[in-house]
Structure formats: C-alpha cells, structure tokens
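This part shows chain A:
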Amino acid sequence: MVLVDLGTGALVAEPEEPATVLEPSADHDALATAAGGNAGPVAILFPTFADGRGFSLARILRDRLGFAGEIRAVGSLIPDQSQFLLRSGFDTAEIADRDAAETWRKTLSLIGRSYQPSARNPLPLRWNASSEAAVELGRALAATDDLIERIKLTAEHIEGRVAFSTSAGLEDQVILQAIAKSGVVKAGADFDIFTLDTGRLFPEVLETIELSELRYRIRIRLVSPDAREVEELVSRDGVFGFRQSIDNRKSCCEIRKVRPLNRALEGAQGWIAGLRREQSQARADVPMAEWDAERGLIKINPLADWSDERLNDYIDANGVVVNPLHAQGFVSIGCAPCTRAIEPGEDPRAGRWWWESEDRKECGLHVAGSETSAESVAQGEKAA
Partner candidate 1 sequence: MPSVVTANRLNDGIVVYLAPKGAWTESIADAARAETDDELKVLESAAEIAVQDRIVVGVYPMPIEIKEDGTVDPISVRERIRASHRTTLTEDWYDVPL
Partner candidate 2 sequence: MYRYDEFDHAFVNERVAEFRDQVARRLSGELTEEQFRPLRLRNGLYLQLHAYMLRIAIPYGQLSPRQLRQLAMIGRRWDRGYGHFTTRQNLQFNWIKLVDVPDVLAALAEVEMHCIQTSGNCVRNVTSDPYAAAANDELEDPRVWCEILRQWSTLHPEFNWLPRKFKIAVSGAAEDRAATAFHDIGLRLVRGPNGENGFRVLVGGGMGRTPYVGQVIREFLPKEHLLSYVDSILRVYNLHGRRDNIYKARIKILVNAMGIDKFREEVEADWNATNKAAIDLPEDELRRIASYFAPPELPEQAPRDEALAARRESDPRFANWYRNNVLPHRVPGYASVVVSLKEPGRTPGDASSDAMDFVADLAERFGHNEVRVNYTQNLVLPHAALADVPAIYDALAGAGLATGNNELLGDMICCPGLDYCNLANARSIPIAKEIAKKFEDPERQTEIGKIRVNMSGCINACGHHHSGNIGILGVDKKGTELYQITLGGSPKDDASVGKIIGPGFRAENVPEAIDTIVDTYVENRREGENFLDTWRRVGPAPFKEALYGAR
C-alpha cells in the first residue's frame, strides 16, 4: 500500500490498516458508526475516480459528525483530485505506486487558493482573502517598532474576537502588559485572555497570573482540559506516563494543552502568541502575522522580531511582572514535570522535555507546516 499524506504530499512511512472501509453508498448510520469507532483511519472507497460520492461522505464525517481521525481515500483516484480530496476532509490517499507520488505531490501545490469553505477552511468564500489580510497585517506590524502600537493595529485589523493565550512566560508577560496599557479592551475590542491550566502548572505560574491580574486590572481566564479525557489518559499511561515515550508525551500535551486551546480558539478571528525568531531553530522564520488555515484565524506574533536583549531591556524598563522561576534559571516554562532549569549558553528550550531530541520539542500549540504563513502565500504568488 502506498499512501500519500495530502497535507504534505509526502508518502506515509508506515500506514495503519483502516478501521473501517466505507462504500460510496454508505448511509448516515454507517457514517455515524465509523465516526464513533475507536479512532482508527476511516477509508472511503472510490470505485471510479468520476464517482464523487466519497467527497460528500468525507465532508459529512468531518463537518456533521465531528470525526477528527484520519480519513483515507482508497480506490480509483487521479492525482488531479488531490486538492479536492484534501479540501473535502481527507488526510491521505492510497495511490497506485510510488512512481505516481511525485505527480500527487506536484498537483497538491498547483492551486493554492479556493473560493469556498471546506473541511480545511472553515471560512466562507475566498478564505485566502483572509490569508491576504494576514499578509497585510504582517506588513503593518512590521512597519512600527512600538509594541503598544502593534497591539492597537491588531485590534484595528481584526474584526472579531482576538484570543491571547498566556503561559506567563517572559514574552507573554510583556504582551499582557502592552495589551493592558494600550487600552484596546476598554475601548471595546473583544480580547479573550486566557491561560491553559494543564493541571500540572508550577505554583509560581499561578502566582504570576494573579499578580498580573491585580497589577494590570485585567482578567485572565483559566482554561481547563476535559476532566474525563485526563482521567482516561492517566489511568492508561500512569501519572508520569509521558516520560515513557514520545507518543505518550504527545497525547498528554494533546489532552492537556492542544484540545483545550482549540476549544478556546473556536470562533476567534485572531490569536496573539509570544513566539520569537530567536527562541529556537524551529521558530527562526516565525512571521509577524500568518493565516492559520486549519483554525481559520490570523495568528499574530508581535514580538517575532525581538531579540533576547530587547526583551530583557523592555522588562526592566517597564516594570513587567515576571515569573520568579526565571530567576532560578528557568527560561521556557511549561508544565512542572516537563520543565527544568537550563545552564547559561544552553538552548532556551533545552529545559523542555529534556529527555527528547531537539527537533521534536513542540507541544503542538505552535506547529508550523500545516499553516499557510504570510510568507509562503507571498512566495506562492511569485512562483505562479
């Protein structure tokens, strides 16, 4: 079996057997059963490439039944359908042989924009208009050096709710203060400021949050994971199960951070985060504003171009409330069991999941690749 990942165009190394294979004539009950199954891939059969029923089935699975697992297209398909598949909600497609893989990969990048909503783009017509809006906001942000001005620009450019997820780290504390100082919330902007309370936070983090609330007169919401999911996780993997394998660690992050975050971001039009290019190799290209197609919002990194030095100077000069852990050598602070202090000169994220290798250290909140960044859209246009 040769399987193409429609998101990346790459071949899937070790494809799982599908849990269900749906005929194109599958009725609603069959779909509901498949969607409720235990998370194995659901395959949808295309008897001929011209039989387009499978596209509707995938869309019902995704949009109506909320199926979040892998949807796989199997049967007779042609590479020129790759984007239709992807946008209808398929993740993978079974292809005839390895030789065809290159064509599949190529067709996935041929048309980079679409007019209508789809499983990938929850916005109405011309979602790329939003992507262009991200480019525009990115330009506007880059044009000013003043952080408070950047917050104001964000409030102006984004009509709906703007989410700000703070971890109470240095960057987030700087942004939080800037939001408070900018007065945008008082002026009526819809800002939703929250922390992901994973249940394993350092007490110092919670202290910092409370102090900030008092100092800046601003409310910070605590977003909790689904209690049932946490219980199931812990009973399956154990209290510190995340130390046993990367997969375990990732499902822990998924349940305690990623899903609560996604719930909190639902319906938001913008999402402010404290990513900086200097933080790590993986974040070296972080744009000031980018279109997150998966979540259907613009992600803003107002500190993207700030150096460590600038950050520290700003904190000193403006009396930003900081987490006392920083003084003990903690730099990037996540959950307590998965964060340690680092030595001077170590990579700032070296203290996270220190038992894992460098290139995998993302919790999943800020994964690049599936997103259409402002830069990649701009490059795509040039290439076309």
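As a selection rule, all candidates are chains of the complex that A comes from, given by their letters.
Quick note on the criterion: a contact is a pair of C-beta atoms (placed from the backbone, for glycine too) under 8 Å apart; a residue touches a chain by one contact, two chains touch by 3 or more; residues count from 1.
Just so it is clear, the model here is predicted, and its values are computed rather than measured.
Undergrad: Which one of these touches chain A in the complex: 1 or 2?
TA: Of all the numbered candidates, the touching one is 2.
Undergrad: Under the definition above, what is the set of chain A residues touching candidate 2 in their complex?
TA: 49-53, 55-57, 59, 63-64, 78, 80-81, 83-88, 103, 106-107, 110-119, 122-126, 128-129, 132, 381, 384
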